[in-house]
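First up is the structure itself, then whatever we jot down about it.
Apart from one protein chain that is not included, each protein chain of the complex appears where it belongs.
Labels A, B and C are assigned to the chains in the order they are written; within every chain, residues are numbered from 1.
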Amino acid sequence: MSERNFESLRQRLAEFAAERDWDQFHSPKNLAMALAAEVGELLEHLQWLSEAQSKALTEERRAEISLELADIQLYLVRLADKLGVDLVAAAHRKIGINASRYPVDKARGHARKYTEL
Amino acid sequence: MSERNFESLRQRLAEFAAERDWDQFHSPKNLAMALAAEVGELLEHLQWLSEAQSKALTEERRAEISLELADIQLYLVRLADKLGVDLVAAAHRKIGINASRYPVDKARGHARKYTEL
Amino acid sequence: MSERNFESLRQRLAEFAAERDWDQFHSPKNLAMALAAEVGELLEHLQWLSEAQSKALTEERRAEISLELADIQLYLVRLADKLGVDLVAAAHRKIGINASRYPVDKARGHARKYTEL
Partner (left out) sequence: MSERNFESLRQRLAEFAAERDWDQFHSPKNLAMALAAEVGELLEHLQWLSEAQSKALTEERRAEISLELADIQLYLVRLADKLGVDLVAAAHRKIGINASRYPVDKARGHARKYTEL
């Protein structure tokens, strides 16, 4: 078996879908909806917790949430694959964009949007 | 500079937040909301497209969407970091769970939930 | 019992929360998260359906979805109540705004955003 790194997720998911004849369902539109539905499950875990509680989860809750994060990651990888997007490269590029939108001296210590700096 | 791989995203985001004194805002609860808001932006790109159109995006639209995917990936990495979750390991583990929930012979060719197989 | 109209939803929900001592959880932030989580459940019903299928639901599926819509409506009423927002007035006002953003002659027959008309 290939190494269990980030890069191998794409290939494993492609095989998973092919074996089940699921490519017919995996349009970008549908995958985006499925991703959003998984994010809803993540929110459900956190909606009634205070911020402080969300930083001090029980181990059981943390394990449940880690599987929700996994679901989100999987749909994100699958969607990027279907769109031909290099997710890691795009993410690094976006950090660069954010760095220029949020210069340290203007953005420090508050959460205003870059359009309001 | 470190290699621009998936693993280095975590560290770059941690530094980004530290430099701007943003850890105060990055509770898991808040990060989950921010992640969900980014997913909303992704949906906006795709909401009025047919599935077929979502498979044949203009290059301009595809570039815009790739940055939305990047935003989602960045918040996901940041949230996992704050929760102490190994995202890649969790994602691989979840593929294994999905494989047992959706055996090939029962899941092939339709999109029913595993609870309805 | 009061009439079962839209206006009475607000009062019934306020009483529901008060009886259970739930106002402590019903900050606007939390209610917005809960609303978003319910929307995730709605999406889950529709994510693998084609548009055509979403127009021709089985009666069972339609009944399930109607309860998801109800959940969304209830959190929306509750959130508006907590913020002191008159939801119906705001909705009518927004139709007016949309009418000026999307003049019939410019918006007919396509789904471009008003910023791109």
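Operating definition for what follows: a contact is a pair of C-beta atoms (placed from the backbone, for glycine too) under 8 Å apart; a residue touches a chain by one contact, two chains touch by 3 or more.
The structure displayed is predicted, hence computed values, not measured ones.
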item	value
Among shown chains, those touching the left-out chain	A, B, C
Where the unshown chain meets subunit C, residue by residue	4-9, 12-13, 16, 19-22, 25, 27-30, 32-33, 35-36, 39-40, 42-43, 46, 49-52, 54-55, 57, 62, 65-67, 69-74, 76-77, 79-80, 82-85, 87-95, 97-99, 102, 104, 107-109, 111
Residue ranges of subunit B at the interface with the undisplayed chain	25, 30, 33-34, 36-41, 43-44, 46-48
Absent chain, residues of subunit A that touch it	29, 32-33, 36, 48, 50-51, 111
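FYI, only the chains that are shown with their structure count from here on.
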item	value
Copies subunit B and subunit C touch via same or different residues, half shared test	same
Computed distance of Cα centres, subunit C from subunit B, in Å	25
Two or more partner chains touched - positions in subunit C	33, 36, 48
